[in-house]
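Note that one protein chain is taken out, while the other chains of the complex remain in position.
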Amino acid sequence: MRSSRLALGLLFILALGLPLFAASWRWWDLRSGVVEVHARMPDAGGWSPASIRVPAGEALRLMLTSDDVMHSFAIGQSASPVIDLYPGKPVETTLQFDEPGKYTFYCTRWCGPDHWRMRGTIEVTGDANIQTGAAEQPLYLTLGLDIDAHHEASTLPQQRPSVVRGAALGLVLPDKYLALDYYRLHSPEQVWNDLRGELFSKELDDQQVWDLVALVWQFHASSGDAESSQQLYARDCAACHGEAGAGDGVFAHVLGAASETGDMHARQTPADFTGAAHMLGASPALLHGKIVRGGMGTGMPYWGPIYTDDQAWALVSRLYEFQFEVEDK
Amino acid sequence: MNRAALTNTPVVKSLLRSRWPQLFLRALTLGVFLLAILAGILGTPVGNRNIAIVLVWIAWWGLLALLAVPLFGRGWCNICPIPMPGEWLQQGSLLGPRGKGLGLGKRWPNPLRNIWIQNGAFLLLALCSAVVLTEPKVSAWVLAGFLLVAIGASLVFERRAFCRYLCPVGGYIGLYSQASPLELRVVDASVCASHTEKTCYTGSSQGYGCPWQVFPGGLVKNTNCGLCMECLRTCPHDNLSLNVRSFGADLDVPTGRKLDEAYKAFILLGSAMIYAAVMLGPWGQLKALAYGVGTLPWLGYALGFLLVTLVIIPGSFWLVSMLGQVLAGNKDAFKGRGVKKAFTSLAYTLVPLGMTAWIAFTLSFIFANGSYILPSLSDPLGFGWNLFGTAGMGWTPYLSGIVPFMQVIVLLVGLAWASRTALKIARQLASQARLPQEAARRMALPVVAFCLAITILLFQLLIA
Partner (left out) sequence: MLGFALAAVFALAAPLAQAAGSQPVERTIHVQASSFEFTPATIRVHRGDIITLEIESTDVVHGIAIDGYDLRIDADPGQTARLTFTADRSGVFRFRCPVTCGALHPFMIGKLYVGNNSLYWGAVLAAVLAAVVGLWSVRK
């Protein structure tokens, strides 16, 4: 009789013990206060949960795991590092937000054409310590700019405007062109028109004036992070807009052509940054607006909650590099 | 034939007779099995980070196909967890006969006393394998299904009805166990002749009558002996012995060659080749077809699968057998006389050929994906544990440059072995049909050519 009890005991310990051990560990995990966040491809649900609440100043422990393909976890407008999520390999991280507000978390590794929709929010509750005031309006709103209006340039250069050639002209540009506001509000074509009308450009031919335009652009190109704007473009834009900016990225065909009704808010093939008419007629404020606001249904993501202002303007400069021959500084 | 009796060593005999080591191992495998089911249902849906996939279809399958079956025949069946809960309920005990158990104890119906159901079950599993082998939840439900069916079978029928007649893997293990160097046999048949009680089959206070419904006294082949050691416990004359013998000795036994087993050989060989094409080939469309279980395109794939395993391979083997008969001088060959017997008998040539084909396929599969095993042991459910510190290890293929050479060697050994088997069987057929012995070589030649063709096809699929 004793041996049969022993046998039964052995059986329970081994046969049931292993699964029970695993199940209870899991149960303990779930009760430990860690928020389990699952990452899935957007058409399989995206982030789950997609909204999290935490009081300001309190530690938020997250266990992040991907349930299907490679994803990553990043927080918009934040310097916290991007966490790569290999499928089935959970990563635990602790976040802490001192300021109340709404923070957006998102995925930075392409996981399908709707990858950009993979976003969630962390709502940090509490009384605001500092008067944050209203969030700053993007420039196009302040200007009342219609960023959906056509902006095809009618005057085009014969060849790509070159900074080197422009610099070789040895001219000193008036302060007007060196003002940041001037640059942001005017398209390259408008700047060309202004330069064309100047006295000092009387001796120059049209192409040389375009080269001066390139010089103006280079002057205002956000200093410092040329490399990181390259990285941002490669990471976030190239999959649709193409590695060479021609609107022929791997997802371009999925996004399809503009609808027959001419509805500008239907899904469209991504913009071609190598198209001179299109780009030279667009002011930086317009491009900045498109990046921040998104395409309203065209498939172009809105990057407002994700990019800092510096990042957005740096990306704008990067886009013009498809038009201008820019030398490394 | 040379045989070395392992049970002549007292330590071995007492270990095998004792119920404790066996119970320990069975409880362990059951624990891992239940853990795998739990992991599949509760754990991460990513297959290569969940033990429901990694431990079952990579680790266990690798050990089974590469070691357990070729070396120990039905050795796995001794410690397999699937029939155990049902059997413990049926027997009402964990440590030998003690009182009543549960269950209706019905006899397995006579028309089903064959492995046709097992053949069907294996095919069904094989057709769905692209999904079963990659989705933890599906794998878990399949394993749980096996467990429930096995419990049900034990409560309705006597003995191990599930293992003998239903288990899909059992057909594989049973057929290929004929090739293994391990066997359990009586020492002296005359002792059995004078023993009227036949407790090895009927049971005694020391143990149960053979749960596999085999009469140990008459056992000549491994196919249906699950190495459970009950007869070792019940025989009052200590007449049972566990022997090491030469590989494939059972293939020389001229009796008991049946059509259901022959078909199992065709099915297994065909499946190995199709698996190699689908899983190791570069054809993405084929894989998508195999994965879309339940869709119309998948149905086309399934029909193709069944056509190859049930019609094309057996059909060409029939032609080959008929040709062999003609060459051997069987004048009635075209009328079909003698062809069926040759067909069924010579099909056993495909036992070593098929087993090595599966080994070659498994080698590629296991070495390419074996690096998932250590991480999954540390993080069985894929939820961030690190029990043994190996959870962070990434994927890397093992020995990728050497695997093709290993496959070639394995397949060459299989071909030589199959050719040898073909000739031996042909000689038996020749003497039975009263044909001259030289006719045997001519009878075997088409079969050997068939095996050569299959081997070259396998080279194409695996290393070319």
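Note that the chains are named A and B in the order they appear, and that numbering of residues resets to 1 at the start of each chain.
The working rule: a residue touches a chain if its C-beta (ideal position, glycine included) is under 8 Å from a C-beta of that chain, and two chains touch if they have at least 3 such contacts.
Note that this is a predicted model, so its numbers are computed, not measured.
With respect to the full assembly, the chain omitted from this view is in touch with A, B. Listed residues B:G101, B:G152, B:P254 or B:G281: the one in touch with the omitted chain is B:G281. The chain not shown here is touched by just one of B:S271, B:S376 or B:T455, and that residue is B:T455. On the side of chain A, touch with the chain left out of the figure occurs at residues 41, 68-70, 86-88, 109-113, 234-235, 237-240, 243, 249-251. Within the complete assembly, residues 46-49, 130-131, 134-135, 278-285, 287-288, 291, 368-369, 395, 397, 400-401, 403-405, 408-409, 411-413, 415-424, 427, 441, 444, 448, 451-452, 455-456, 459-460, 463-464 of chain B touch the chain that is not shown.
As a working rule, only the chains that are shown with their structure count from here on.
Once the centre of each chain is set as its mean CA position, chain A and chain B turn out to be 55 Å apart. Listed in rising order, the residues of chain A touching chain B in the complex are 3-4, 7-8, 10-11, 13-19, 22-23, 25-26, 29, 63, 65-68, 87-92.
Those residues of chain B lying in contact with chain A across their complex are 19-20, 23-24, 27-28, 30-32, 34-35, 37-39, 42, 44-46, 48-50, 81, 93-95, 98, 380-385, 391-392.
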